Structures are given as C-alpha cells and as structure tokens.
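Data first, discussion second: the structure below is written as structure tokens.
For this depiction, one protein chain was excluded, whereas all remaining protein chains were kept in their positions.
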Amino acid sequence: MSARAAQAFATASTAERRVIAVLGVVGLLLIIGLLAGGIGPAYLLYLLGLSGMYILLAIGLNVQWGYAGLINFSVAAFFGLGAYGTAMLTASNTPLGVSLSPLVGLVVGILLAAVVALLIAIPTLRLRADYLAIASLGLAEVIRIVIQNQRGLTNGNAGLRGLPLFYGEWPFIGGLVDRLPTVLIHEVTLGPVTLLGLRLGRSVWVGMFNLLIAISLIAVVYLVVRRLHRSPWGRLLRTIRADEDLARALGKRTYRRKMEAFVLGSVIMAIAGVYYAHLNLFVTPQNLAPINTFYVWVAVILGGAGSNRGAVFGGFMIIAIREGTRFLGDLLPATVTVGVDLIDTTYATVAANFAATRLLAVGLLIILVIRLRPEGLLPPEAELIWPAAQEDADA
Amino acid sequence: MTHAGPSRYDRRTVLQYAGLAGVVGLAGCTTEQSGGEDADAGDAGAEEPAPDVYRIGMVNSLTGSLADFGTYNERGVALALEDVNASGIGGVPLEIIVEDSESLPDAGVSAAQKLVNQDQVPLIIGAVGSGVSTSIYESVIRGTDVVQLSQNSTSASLTEYPGLLRMSPPGGPQVQVLADLIADDGVGSVAVAWVNNDFGQSQRDGFVDAWGGEVAYDSPHDQEQSSYASVVAEMANSGADAWVFLTYQEQTAAMLDDAYSNGYEAAFYGSDSAKGPSVLEGTPAGALEGMKTVEPSAAIDQANYQDFASRFESAYGEAPTSWSSFAYDCVITAALSIATADGFTGAALGGTVRDVTRSPGETVTTFSAAMDVISDGGDADAIDYDGVSGPIDFDANGDPVGSFQVFEVVDDAYVSRGTRTV
Partner (left out) sequence: MAVLEYLANGLVFSSIIVLASIGLSLVYSIARFANFAHGDTLTVGAYGAFVGFALIGDVGPTVLGLPGGFYIAVAVGAAVAAVVAVVTQRLVYDALEIGAIGLLITSIGVAFVYRALVILGFGTGSLRYAVPAQRPIPALVPIGVRITTQEVAIIVVATVLVIGLHLLLRFTLLGRMMRATADNADLAQVTGIRTAQITRWTWVIGAGLAGVGGVFLGLYNQVEPRMGFNILLVVFAAVILGGIGSVYGAMIGGFLIGMIDQLTPLLGDLGIPIGTEYSYAIAFVIMVLVLLVRPTGIAGGDPG
C-alpha cells in the first residue's frame, strides 16, 4: 500500500503536492491544538462531520457540473428532500405518525430525490446553461415553499425534531454511545506547557461514530463516481460537456445521459441530506434556503471544478471559511489607536460589528481565491487524461 | 514498480508506533463512573478554587433577518453586565462569549457547538428565533448538562422541552389574552396576518384556537418580502372588522404604511412583537390611532424597571423594548445562578437557575440586593429574583409566568390600558 502511495506522490502534480502539504500542515496544527487542549474534541468532530456533509454535496454537484456541465442551482432542494424524506418517517413529532428506521429513511430520501430530479430535469435540461441555472433555482424555491407551507406533511416552520442517530437502532453499536464511559485524559505538564487535559464524553463518541458514517458514505460515493467517470458513460459525459453537438452528431443520446447525471448527482445530494438530518437531529424548511446552494457552489469552484478531489478539498475549505472567521473576532484587539481619526473609528466599527465584518471577510475570501487561483485549488488534471492513455505512457 | 528508496512508513513500523502511542495514552487516562456528560474541561473535583473569570456563552442574531432583536439584546446585556461586574460574583467578573446565529438554525447550531464544545461554557443564553433555539437544543444541548436559556423565543414548541428555559413568556397565553380583548371590543370577524416562521406559526395556531368568532383571512407572509401590498389588499377585501398582526415590527409598519396609503380603515390589533418604536416611526402620524397590542407585562410599576428604562434611555436615546429587558434578566439570572451554585458546571447551575427566580426566597429586584442576601451564606432558595421583565418564576417547563399589559396607540404614542390575565 505504501508503494502505491509513494508512486502517487511521485506522479502528483505541483498543485496536488501543495494542497497535500497544506492539508498536512493544517492537520498537524489541528492535532497539536487538540493535544494542547486548545481545540475541543467534540467541536472538531462536529466540524469534520459538517465538512463531510459538504463533501458529499460537492461530489454530487461535481457529477452534474464537472462531468456533465449542468449548472444546477437546486442543490439545497435535493439536500432538503433527503433530509425531510428521512425526517418525516423518523422524527418524534412527525405529522405522519410513523416511526421507522433511518435506513428506510435513507431509501425514501433517495427515491424522493430521484423522482423530483426527473420532474425538474424534464423541463429544464433542454435549456441553455444559464437558463438552467435560474430555472433550477426557481424550482428549488418552489420545493422549499411547498415544504414550508404544507404543515400537514412537514410540520411547516416548527420543523421535525427528535430524530434518532443514524445507527441508533443497530445491534451492538446502537446503544454504544450511551454505554461508553467518559474518558478523562489527565493534564500533562512539560515545563511551561500544559498538554492534554481532555474529557471525552458522549458528545465525542457520537461525533466519532457520525464521522465514521460520513467517511463510509463518502468512500462509497467517491468510488462509485470514480468508476463511472472512467467508464464509457463517463467518457460520453465529458464529450457532451465539451461539445454537445459533436456528441449528438456521433449519434449519442445526449439528453438521456444528462438526465442520468442530473439524477445521480441529486441522489448524492439527498444522501448528504439524510446524513445531515441524523447528525443535526432536527430539520427545518430553512435548511433549503438558496444560500446553502451558493455555499456548495463556492466549495466546488474553490476546490477545483470537475475534480472529485477538488470537491473533497472544497468541502473542507467552505467550513474553514465559514467557521474559521468566527475565531477572527477573538483574535482582533478591541481598539486600535493609530492617531488618524478615520482609521480609528472605522476599526472600532469593524471590530464592534464583528458579525457584519465576518460577512465581509467571507465575501473577500471568495473573491480573493477566485482572483488568485481561478481554476480552483485542485483542478482536474490527471482526471482529464484517460487512464488507459496514462498506462501506455508509463509502459 | 520502483521505490523512491526504502520507505520509512511500512506497515509494521506504523503499527509499532501506534501501539506505543496507545499504551502511553492509556497510561494517562482514567474513566469516570458517572454516566452523565459534562462540558467541563478539567478534573471534576469536590472543591474547586473559583476561576478568575466566569465565562458563559450567548447565541444572538447579530446578522440575518432577526438582526434587530440582536441589537435589542446587546443593549440589555450591556446594561446587565455593568450591574453584575460592578461588584462581580463574589468578586469574580462575568464574561459573555457571543456568537452569531445569523438568524438561521444551521449557523445557530454551529455557534452553540463552538460555545459548548470549544469554549466549554456551562450555560448559554440563546437564541432569538424559536426555530434556532429548538435546533440548538436538539442538536447540541440535549443529553448534556449545559443550561440553555432562550432570551426571546416565544413559540409554543419550547414548552415541550423542560430543559430549555426561556425568559420571554410563551406566546400561547398572550394570544389568548389578545383574542379575549378583541372579543370584548365587540369584533365579529378578524383578518390574521402572521409571519411565516416557527414564531408566527405558533402564535397563529394559539390565536385561532382561542378565537371564537370568524376568521375572514388567515395567511402567512414571509419576513423578507419585497412588497406587502397583496397581503394588505387581501386583508382589506376579506371584510373583517379587525386586523390582527402576529408578526414583527418591520412587517407591521410596512403593512400599516401600505394600509394608510391605500386608504384602508380597520381596527388594528397586535401581539407584542408588533409593537415598538419602529412601528411608530415607520408609519405616518395618525395611521395607528387606536391600535391595541398585548405585551408581557414588564414590571413597569417597579423601581427596578423604571431605573432600567431611564438608564437605557440615557445610554441609547430611546425607550427599551421588552426584548432588551428579557436579555437583561437572562444575564442577571445567570449571574445569580452562578452565585448560588456549588461549582461552575452545567449540572450545578442547572440546579439553581430555576430556584433563584421563584419562591421560596426573599423577593429581590436587583442584582446587588440579591447578592446582599446571598452573601450571608444563602443558597438558591434564599432569593426570588423578580426581574425588569416581570416576576419570571420558571415553571416545570422552563417557562416564565406572564401577566399581560394592554397598550393602545393614542396620538402616536403607546399608552397603557392596564393589565389582563388569561
């Protein structure tokens, strides 16, 4: 295994090496932060779990945009359909009055997303790219408005709560998080530095199991998508994205293929929604707000559109940007006296209204990353080369 | 296949190191016998030295659709911190770490995650939106010992969570009083405009249940609509005698403004969220004349409220809203809970936070008076804090007791018309 890893590293592009290096450094810092007691373990696990959700969403969007060139702005709607699909069947206060297993919820969420994806695709897939964007955004809003107002089915704004953990009913694992003891790791003082001093309680165990679920889901989805990418189907999709007329001239049924990509991507997004529902244990119609779609797009573009590794990286990035800017507020001093009145008062306003400044920071970061690295941080390079061609080159 | 040289990371070595780390790690671990989860980061000892600062958390709507409430809360909190830190809690200052919920459940949950799992606070004041508060409870607080005290959420759903305390009385009794008031005024049919979120939905459900007459119009509107003209047109065309506003000030002002410029007349009523300076300022003179609103009775006759109100006016140039008084009382209640608890942990605070607000105990109305009573060695039962927002007195569901006050707009100012109970 390490031989393959070494080979992969040797053939990695500069972009990949840089990203791996950065990830390595960040990972190291996080571990140090954990050990030093600077980062709460449950919080870190929660953030990783959220990243996992974004990664799934980004992979799904990548199938639609990166592979098939479909500009889809209904991500939040499919995410919501997955979340509500499972929540309506498993929540404690569901108006449907049933209490089924999250696995059933997963299946229902997927089916719901597939059906709605077909319904949306039929009128919109023949449209030009930019029309598809806004049409899909509009239809996503229709879905959100329906979910919000059909209180007999969804409880409307009050939301569905009391969702069980995904593995809550599974044999052995199910009750494990409650039965595991709270582990205290005592503090260790090395000279001036105090390390550890951690308490690993139920929230940490839950976080770990959720993370395992996320990793499993991501692994399965990633492998399936990669397989498809290398199959004739994937090749055809790439041709359609590059030049649809050519593909049609070659006699390929482009509309069918695009439909398949759209449905597949939407199903992956619904899986992310199901995962989220059993992570957050609560769903509300606000989970379907368009801003969530925009965040997933930012993740895909900043990560490197068209590449799955980019999608994974983008998922981490968007969480880093959104949650990392929370901490900026703690780092900035409350006042700064430079002597120039305008600068001082501006700084005071910025520091005092930190939440608005955070919005500013997020906006500037997006612009900056696009400006400095327009193709995203991990654009598809090796992925664009047909694997067979690569083997021929090595031989 | 070629190697780049003998790899240092072959499987055996990795396993060796992992094993070593595991043994070292286990050596430094102990397990706790108790099953409960505590957000404390250190050893749980019987006697702890008091920390040099008490940190609690707050999830507030600093941005997003409920940002106005964020501002009201900030002001109430600022005044409360002045009072608490004038003497400290047993000399120890109180600090509040504030995170933004962006008025959305997702961001609110993130904020609470950071406060509970990263900053390790034992108590959080949060949140404004009812949907946000319940999300935080379900996702972060449930199953832990952390105390959650919502400053502004009024939806009925919070009553279903005994562990989720709130400072603002639930909307249910309030709309009941409102319905009674409207019936007493001889109105036969109403048009109900409610904001399409958890808060509005809950108020609407309570009102429609309590209302005995005809409901000619009953429709939600979004909080962020670009135009309320169709809402107003429908209300006017429904033929109702009275219009009931179960929505926020901004929306109420926009709709009443539109009603004025369309020349519509009706009797106007509203819940407390529809009352405030923004409504008066946002509507033309005389447009609201006669509008009646029901609001949880702030303790307006009490010296502590009058004191609070005048301090608020001199600091911010306008009268406080009830939301600011709720936020103020949240901080004072938290401080008193800390003062009477036998440890700065969620479990200890959970044991005192209700009792400091209800009987038995000597009735106190300010933080300093309460501290005087406790300093003689009192515990939570020794005091009964009646805040600037009312007597509080948390019940078994974590809801405060509310009595309600009716206000009427006379010459573009709110005039009290006395109190009512359910």
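The chains carry the letters A and B, assigned in the order they are written, with residues numbered from 1 in each.
Criterion: a residue touches a chain if its C-beta (ideal position, glycine included) is under 8 Å from a C-beta of that chain, and two chains touch if they have at least 3 such contacts.
Treat the numbers as computed from the prediction; the structure is a model and nothing was measured.
S.K.: When the whole complex is taken into account, which chains on show are touched by the absent chain?
M.R.: Looking at the complete complex, the unshown chain comes into contact with A, B.
S.K.: Taking the full complex into account, find the residue in A:22, A:219 or A:364 that is in contact with the omitted chain.
M.R.: Of these options, the touching residue for the absent chain is A:364.
S.K.: Who touches the missing chain here, A:19, A:75, A:116 or A:135?
M.R.: Of all options in A:19, A:75, A:116 or A:135, contact with the hidden chain holds for A:135.
S.K.: Pick from B:196, B:352 or B:365: which residue touches the chain that isn't shown?
M.R.: Of these options, the touching residue for the absent chain is B:196.
S.K.: Given the full complex, what residues of chain B touch the hidden partner chain?
M.R.: 63, 65, 67-68, 70-71, 196, 219-222, 224-231, 233-234, 237, 250, 253-254, 257, 260-264, 278, 281-285, 287
S.K.: If you put the missing chain back, which residues of chain A would it touch?
M.R.: So the residues of chain A touching the missing chain come out as 65, 71, 123-124, 126-131, 133-135, 137-139, 141-142, 145-146, 148-149, 290, 294, 297-298, 301-302, 305, 349-350, 353, 356-357, 359-360, 362-367, 370-371, 374-375.
Throughout what follows, only the chains that are shown with their structure count from here on.
S.K.: Roughly how far is chain A from chain B, centre to centre by C-alpha average, rounded to an integer in Å?
M.R.: So the centroids are 31 Å from each other.
S.K.: Contact residues on chain A for chain B in the complex?
M.R.: Counting only chain A, the residues touching chain B are 1-3, 6-7, 10, 37, 39-43, 46-47, 50, 148-149, 151, 156-159, 161-163, 178, 181-188, 196-199, 201-203, 280-282, 284, 286-287, 289, 292, 322-323, 326, 353-356, 358-359.
S.K.: Going by the contact rule set out above, which residues of chain B touch chain A in the complex?
M.R.: 1, 3-4, 7, 9-11, 25, 28-35, 37-38, 40-43, 62-63, 70, 99-100, 102, 104-106, 109-111, 113-114, 116-120, 131, 134-135, 138-139, 142-144, 155, 157, 196-198, 200-202, 220
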